[in-house]
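Supplied in structure tokens, the structure appears directly below.
Only one protein chain is missing; all other protein chains are in place.
Moving on to subunit A:
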Amino acid sequence: MRYKKHFLFLFFMCVSQFLQAQKDSIYTLEEVVVSGYKLKKYSKGYKVNVISDSLIEKNNESLTDVLRFNSQIYFKEYGNGMISSASFRGTTASQTAVIWNGININSQLNGQTDFNTVSINNFKEIDIRSGGGSVLFGTGAIGGSIHLNNAIEFKKYQNFKIQLAKGSYNSNFIDVQTTHSNTNSFINFGINYLGANNDYPFLNSNLKNDNGEYFKYGFSGNFGVKINKKNWFKVYSNLTLNDRNTARSLNAPSKAKLKYNTIRNLIEWNSFLDKKQVITSRLAYLSEEYIYVENRFNPDNFSINKASTFIANIDYQYKISDKIDINGLVNYESTTGSGDDLQNKSRNTISFIGVLNHTVSNVFSYNAQLRKEFSFTYKNSLLYSFGTEFKVRDFYSILFNTSKNFRAPTLNDLYWGVVGNPNLKPENSYQFEIGNVFQLKKLKINFNGFYIDNKDLIQWKPGESGVWEPYNISKSVNYGAEISLSFNKKRGEHQFNLLSNYALTFAKDTEKKTDLIYVPRHRINFSLNYKINKFSAYYQQLINGKRKVNEGSLEAFSVSNIGVDYQLKQTKVQFTINNIFNREYQSYEYYPMPPRNYQIKLKLNI
């Protein structure tokens, strides 16, 4: 039947309806740059962890790996480099928002970000914000949000950087970037390539990762200019092409291919009216396309689906006093889908957002946010966020936040063939969180407890005629506790640094009264970093608990990486061994991950 084809394709585009999660992160030896759009200021009472560019470079050019080893987020990955979706605090794949320079870039087609399709090399830092953020970041910011930031800074700086890496299974990586900036202008270009045969053997099996080959090309350009003291222009631009076969599982071979291409453009204008008022106007255009080839030896037989999004917003910021500032924001968004399986329809929304930031005293401050969204497609209720920080002692603060968030029905949910359900409501989520921060000289500990109540979750299931259709049917409750720790010590020339995240997560389907699949109850990772003069070394380990799958459970695993690097004038040489103990592990059942593998990387700074 025709619907089988549609379902098959849908499966590849929408790999998980129900997942799980975690989160958390890291501080490094190197200096941390705070991102341009004041994430911290709008995150009072929330936990925000920063992964610096030096840490990003350690994990094989994969955003999945960077976050797997440096945060508490669980990833469901269909084999190395394949479709990869996040589960943040036990939430579904479409309940983690990925924010690129302030713009939500989750796929308009399936509501998720495939973390193996994001080129990471030109980001200055990655911020991980735990908890609900729909007021500011829109749909899907429920478990948390991942912020990918390019830095446009007006200071005198010149850099030309080349990175070359060669790894196991014919993995090759090239990245070239150049940045020129002064006090009035900024220009940055980057181009990168990552490809691999990726045909690693499966441990404890005589199979290998057939049909796992992938190529990824990324181009980026970022420009900034100060027209005068009061008017700044910034342009962010990014193009990514992913050409990827879909690897086999332990149970079936594959000859399919899934391409995913994205274009992202953003223009920002900061207008400083006076010392107290700033207006920031932004225009963004995003487009994406999925091309699914059932048999890559017969590439003429394919389906294509795409979406384009236009965003315009104006943000007015007014500093009433040293202690109080307010923001008013209007955001317009129009998304149009088209393709072989999608009805050619648009979804338009306009949102009004208000923010109050108030430092009541040296010990007490809060941030309150409201958002009302009007959509021509679905009804959305009033969203809010309230976060507060109470400094009990110099070294100890208590954080609290509560928020109401949403996940909009995607274009697939609404308009897939004729089974899309235009009457879907957004998923609704209420949550609260209590955090404790202990900040000593060398040691920082975050201890957080969270509770998330999800309603009207959208799930696809066979309808009366046996055809899969989306419904607002399920409910879930997620709760848990997280500990993040960072410790730094310097003795003479020796620098040590320890980073660790532990997450305890419960996620339950409250209708079926079962645990959600692919949510590890326990998950811990840590990395030990050591540096002396020009030499540094690190050890990373992830211990991931058992996960429930459809019937039965997927075994716990532990995986470790080590790396050493040496800086010789402008050249840095890095050698990495991943999965050093050669452990068999799977993040999605029946899709084994690579055995022990190696990478050597050269980095040239001119």
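Definition applied: a contact is a pair of C-beta atoms (placed from the backbone, for glycine too) under 8 Å apart; a residue touches a chain by one contact, two chains touch by 3 or more; residues count from 1.
Just so we're on the same page, contacts and distances are computed from a predicted model.
When the listed names "Transport ATP-binding protein CydC", "YVTN family beta-propeller protein", "Monovalent cation/H+ antiporter subunit A" or "Peptide ABC transporter permease" are checked against UniProt, the chain not shown comes out as "YVTN family beta-propeller protein".
Taking the complete complex into account, A:Lys461 is the one of A:Lys166, A:Lys461 or A:Lys490 that touches the chain left out. Annotation: of A:Val360, A:Val418, A:Leu440 or A:Ile532, A:Val418 touches the absent chain (contact as defined above). Checked against the hidden chain, the listed residues A:Asn228, A:Asn362 or A:Asn550 yield one contact partner: A:Asn550. Contact between subunit A and the absent chain runs through residues 1-5, 8, 11, 15, 78, 249-253, 294-295, 298, 301, 303, 417-419, 461-462, 464-465, 467, 469, 550-551, 588-591.
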